[in-house]
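Excluded from the complex is one protein chain; the other protein chains are retained at their positions.
The letters A, B and C name the chains in turn, as written, and every chain counts its residues from 1.
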Amino acid sequence: MTPSRDQLHWMYRNMVTSRRLEEAIAKIYLEGKTPVFNMANGPIPGEMHLSDGQEPVAVGVCAHLTAEDVVTATHRPHHQAIAKGVDLDRMVAEIFGKATGPSGGRGGHMHIFDPAVNFACSGIIAQGMGPAVGAALSRKVQGKPGVAVAFVGEGAVNQGGWHEAMNLAALWKLPFICVIEDNAWGISVAKAAATSVPRNDVRAAAYGIPGHHVEDNDPYAIFEVAGEAVARARAGEGPTLIEVETYRLAGHFMGDAEAYRPEGEKDGLFAKDPIPKMRWRMLTDGTATETELDAIEVESAERVDAAIKFARESADPAPEDALTSVFAA
Amino acid sequence: MTPSRDQLHWMYRNMVTSRRLEEAIAKIYLEGKTPVFNMANGPIPGEMHLSDGQEPVAVGVCAHLTAEDVVTATHRPHHQAIAKGVDLDRMVAEIFGKATGPSGGRGGHMHIFDPAVNFACSGIIAQGMGPAVGAALSRKVQGKPGVAVAFVGEGAVNQGGWHEAMNLAALWKLPFICVIEDNAWGISVAKAAATSVPRNDVRAAAYGIPGHHVEDNDPYAIFEVAGEAVARARAGEGPTLIEVETYRLAGHFMGDAEAYRPEGEKDGLFAKDPIPKMRWRMLTDGTATETELDAIEVESAERVDAAIKFARESADPAPEDALTSVFAA
Amino acid sequence: MNKTNERKLTIARAMAEAVAQELRVDPRVFVMGEDIGALGGVYGNTRGLLEEFGAERIRDTPISETAFIGAAVGAAQDGMRPVVELMFVDFFGVCFDAIYNMMAKNTYFSGGSFKVPMVLMTSTGGGYSDGGQHSQCVYGTFAHLPGMKVVAPSNAYDAKGLMTAAMRDDSPVVYMYHKGLQGMGWLGTEPGATVHVPEESYALEIGKAKVVRDGTDVTVVSLGMGVHHAMKAAKELQEQGVSAEVIDLVSLVPLDRDTIRASVAKTGRLIVVDEDYMSYGVSGEIIASVTEHDISVLKAPPKRVAFPDVPIPFARVMEQFCLPNPDKIVAAWAGMQAA
Partner (left out) sequence: MNKTNERKLTIARAMAEAVAQELRVDPRVFVMGEDIGALGGVYGNTRGLLEEFGAERIRDTPISETAFIGAAVGAAQDGMRPVVELMFVDFFGVCFDAIYNMMAKNTYFSGGSFKVPMVLMTSTGGGYSDGGQHSQCVYGTFAHLPGMKVVAPSNAYDAKGLMTAAMRDDSPVVYMYHKGLQGMGWLGTEPGATVHVPEESYALEIGKAKVVRDGTDVTVVSLGMGVHHAMKAAKELQEQGVSAEVIDLVSLVPLDRDTIRASVAKTGRLIVVDEDYMSYGVSGEIIASVTEHDISVLKAPPKRVAFPDVPIPFARVMEQFCLPNPDKIVAAWAGMQAA
């Protein structure tokens, strides 16, 4: 399964949009945080986990999904949210903690929810596994279409909840896919220092389901294995496990000095930045022209700028609204 | 690796002792609980999980262990406690809730602890995994000898804590063995209704360690694979996963009507009772004489009777001692 | 409440009936948990459901509480109305993240755009020597953390009405039923919990305490099993000429502070009876709720009859020593007089 020209352009557009957003956030995040870096300050306070470099996973998978499919993401959710079609204005407003965010500022960047495209995320490692499996169960039991995808980091695979959910999904043959973004690090702990096997796709054997491994952050290869997995899920054949080797081009969170990284590692990663790589490939194989890609880049940047403008101009929530929405209205 | 004559006699003795104990408990448990079955009543109140039929696993593994090795057991711990050498008098006293129990009655049958032989158990599924891995870590870090074995049921393998502990043990190459007693049921839920793979030994692949499967509750085969695993652990080569197909000849707990069992299943199991089977095998291959085995049986029964007498004659704890031993003295 | 004619049901049957009635009319409802299918629940509260509704809607699960409670959250967010069982509340430690950090918070985190209409039913309580990992209440633990309603019936009538209400609620409800009240003989059931239950479906309002006995001298506040202790103590006190008012909290979240305060304003004395651990729990909260409101009404310091701050011992004599009982309530009254 190879992506169509349209799909490729869609993928590229979403990768670029995501990257532009992260770049913009990285800059704005530092506003008010100099000279003293204090997370509490500035227009975007709190922890900030950027997804630079991990865009191929999001787009390669979400290219196969519609709004009706379900995605649960992690503490590092922006690229997936964008690829899943979460409303960008409102999402950025939530990241800024504004009243116009989908959660009215209650959630923040680790708690972006958009029911229109069935997107949710959360800040606890592997926490999205259960809900994704449950959504898949919901569809199966009700005979409704849709697959559910849980994105997790490679570090999450060693969390108990991950195992339980995999077993449940496989046992009940649910339309579920677990996509592992292996960016080689869980904060400062290298994969090899945390995971007893080199590749997590072998863990699929523990559930009797197919496991795939994608090397080198390749959006085309991701598109292909994800396509198979989604087709399998839609056909009622049960879950799939996919691990993708990706790169974390940013620190774990904003402010991370990354002293734990071996020297030169980051340079090597930047040299393999998937966005210029994909651009080059499309130009080379003729699936896009410079003009087209330039346009995509300009439009993406404008889209991000507009979202940031929307967020900046949005009002703060009323402080006392902190006390509302605890229970369903 | 085949068991020596002495080892065989030791194994048979412990199997029979365990069975005699369970038979005795089953009877005493009902005292005071007729005509109305109320768990609160009688000399042994509370839940009671008997191990009838699962003795081969305990003896096949513990034949390779010394007092210095560590065992963590489950809510169904009697056979393992006996095979590990827990003081029988005091253990039975604890089951009766007497002051002479190792916990002075605070623990009960799911919380039997004996530091002299490094034995512990607990009532939460898969809870013993972490402590066994931690004991293995303790030995490795301190350069002290000893392996740690966690016994769990096949139902426990789907619990998140099981997975986390396996990964940790494999990652750190600890002298740890997980022994799964697959008695085909987790209370009323059949293995196939809970576990996405037919055999849990395949899950060893998820941790890059050896996995073994033993069929048909065979104490000789258990002895063999456990011997290998213990040798491996002692040699510093890391953990092993063993799943043993065993039989639960009793209900999940006392009072379980087992209506969920397919018709005839129990009869089939009783026909394969491992104790007469082992007796027959030893007599046939000449590793024991009738006289020897008769003596073992008599002695085992006497040992159990003595322990029960000790427990019955022991005093109840002082009620207000409930308030002591919360913190270390 | 204790109509002696008609239709006495155990709490177990009342719960199953409420669930069955919703299953019949609402296709979004399904039940999930360990041993809730063929076995009908260890405590009988799902008995008969598998037979009527089949294995798609009545799902036995692996021993994977994090996964299946997390899955219930996902299914609820996807428009279903799961009823899930955590077999013993003591097991919450293996899956509390899915409960308190996700089930309870996703409504808030999503600004209300995701709803999590699910019921988490779980058994509580001891008294039958099941040891320290199978006898707890941990009411305070659940009630302390925001985002989940928490109810605990003391009788079958309330059990049914609360279950129906919980299933119809658009927010997550933790439904804590006490093993000793279930009407399962093997748990030594309290007969007072088995009461008349109308056949037709009905819902109680969640968040209302009940004055289950009127009195003028002292207010005894409790929930679940404690209500029965309180009623027995009230009878004994009556023989001593003391008139005790008994309040069944029914719901811990929301907590009906008004009803408690009104009663204490009348009686001037407060005893809280709680089978959960004493400190940092229900008993402290009730006393604080009264005293922060108005201390002038109090004629004596409030008292608590609660489980001491120790793990629950197995041995019967020890466990009974620790548990609340009617005598301790009567003694608390006596202590108040002495003071």
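Here is the rule we go by: contacts are C-beta pairs under 8 Å (C-beta built on N, C-alpha and C of every residue); 3 or more make two chains touch, one makes a residue touch a chain.
Computed from a prediction, not measured in an experiment: that's the story for all the values here.
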{"item": "Displayed chains contacting the withheld chain", "value": "A, B, C"}
{"item": "Option from A:Gly143, A:Gly264 or A:Pro319 whose C-beta touches the chain left out", "value": "A:Pro319"}
{"item": "Residue among B:Tyr12, B:Phe96, B:Phe113 or B:Phe223 that touches the chain left out of view", "value": "B:Phe113"}
{"item": "Sole residue of C:Glu6, C:Glu56 or C:Asp309 that reaches the chain not shown, by the stated touch rule", "value": "C:Asp309"}
{"item": "Residue among C:Gly112, C:Gly147, C:Gly161 or C:Gly224 touching the omitted chain", "value": "C:Gly147"}
{"item": "Interface with the unshown chain - residue positions in chain A", "value": "36-41, 45-47, 97-98, 103-111, 122-126, 155-156, 158-161, 186-189, 193-195, 255, 259-260, 316-323, 326"}
{"item": "Contact set of chain B toward the excluded chain (per top definition)", "value": "70, 72, 101-104, 106-107, 111, 113-115, 118, 120, 122, 124, 127, 129-139, 141-142, 148, 160-161, 164-165, 167-168, 171, 325-329"}
{"item": "Residues belonging to chain C that touch the chain removed from view", "value": "66, 90-101, 104-105, 108-109, 131-133, 138, 140-141, 143-147, 252-253, 255, 277, 279-285, 287-289, 291-295, 298, 300-304, 309-311, 313"}
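The definition used in the following text is that only the chains that are shown with their structure count from here on.
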{"item": "Longest centre-to-centre distance from chain A, chain (CA-based)", "value": "B"}
{"item": "Rounded Å distance between chain A and chain B, as computed from the means of their C-alpha atoms", "value": "45"}
{"item": "Rounded Å distance between chain B and chain C, as computed from the means of their C-alpha atoms", "value": "35"}
{"item": "Junction residues of chain C - those touching two or more other chains", "value": "61-62, 64, 66-67, 94"}
{"item": "Multi-partner residues of chain A (at least 2 other chains)", "value": "160-161, 164, 167, 171"}
